[in-house]
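Got a structure for you, questions after.
So, chain A:
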Amino acid sequence: MLIEARGVTMRFGGFTAVDAVDLDVAEGRITGLIGPNGAGKSTFFNCLAGDYRPSAGSIRFAGREIAGLTPESHARLGMARTYQVPHTFTDMSVGDNVMVGAFLRHRRTADARRAADAVLERTGLAGQARHRASSLGTAGRKRLEIARALATEPKVLLLDEALAGLTATEIQAAITLVRDIHRSGITIVIVEHIMEVILSLADRVTVFHHGRIISQGTPGEVTGDPKVVEAYLGRSLERQRQRAAEASG
Partner candidate 1 sequence: MARFVLAVAIAIALVFPLVFSGAFYERVAALTLLYAIAASAWNLIGGYAGQVSVGHVVFFGCGAYGAAVAYSEWGLPPIAGLPLGVGAAVLLAALVGVPTLRLSGHYFTMATVALAELIRILVGNVPVLGAAVGLMGPAVPRSVWDLSFTSSLPYYYLFLAVLAGLLLFTWWMERSRMGFYLRAIKGSERAARSLGIPVGRYKLYALMLSAGFTAVAGALYLVMVGFVDPDSGVGILLSVKMLIMAALGGAGTLFGPLIGALILVPLEEISNSLLGGQGSGVTFVVYGGIILLIAVFQPGGILAMVAGWWRKS
Partner candidate 2 sequence: QGTVKIGAIYPLSGNAASAGQSSKAAIEMAVDIVNQDLLDLGDLAMAKGAGLTNMKGAKVEVVFADNQGTPAAGQSQALRLITEEKVAAIVGAYQSGITLTASAVAERYGIPFLTPESVATNLTERGFKWFFRATPITSDLAAAYIDFLKERRAAGKKIDSIAIVNENTEYGSSIAESLRKAFGANGFNVTMEIPYSANTSDVQPQVLQLKDKNPDLVIFVTYTSDAILYAKAMRSLNYRPTMMLADNAGFNDPAFVEQVGNLVEGVINRSAFAPGNPGTIPHRINEMFKAKTGRDLDDPSARAMMGMLVMCDAINRAGGTEPAKIQAALKATDLKVNQILTGYRGVKFDEKGQNILAFTLITQMHDGKYVPVWPAGQASAPVKDYVGWR
């Protein structure tokens, strides 16, 4: 297992946002995380990525305990993430934003520039490389966050609703991008409310509710789980399924 989380708990004052979560992420897989709003998915991500120090529990990454390490050491170890609420360096250009990521593995400016250009090309941002990042809309910023994270050449990429706000065509393109990233050997954990994305990408899905895991399994198993339908999917399931079938078919 690349990531092994055991009993991860995060409390804010009296409120427990993540409650004793055990989760394994297998190397080379795409793991999906779904759940109602406020279920604790982003909070759990923040624990994984080192933004929060969990109130309790252990997280092992490639066999090494990482709970409580700084976010920067997480990045150096090979864990990259995007933020649900984008944190763009708005005063820098799009290209320079990606450069910042690329510098993690490339000391020299020329090398970093080359690596960043490749990432920009791959994520379809090359055309906007010279624009100020502040001119991007939410969706653009999210893509920039993926590019930036990718530029750190991670082992695992944590995507927190990075595909939200895209049109159907763009979602297809983004799914292709994520597949492509995955094929290049990067393990992916993805949080997304667009079921189409989860269904067509994830090998394994974990469902959060009130900070706990209520269901786990293949996308098919999970979406068939009445608890999940009740808490999360509602009637839209059928539609989503259909669409996913169309997409992959």
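Selection rule: all candidates are chains of the complex that A comes from, given by their letters.
The rule we apply is simple: contacts are C-beta pairs under 8 Å (C-beta built on N, C-alpha and C of every residue); 3 or more make two chains touch, one makes a residue touch a chain; residues count from 1.
These numbers were taken from a predicted model, which means no experiment stands behind them.
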Direct contact with chain A in this complex, candidates 1 or 2: 1
Candidate 1 partner contacts - residues on chain A that touch it in the complex: 49-51, 70-72, 74-76, 80-81, 83, 87-92, 96, 99-101, 103-104, 107, 109, 112, 148-149, 152
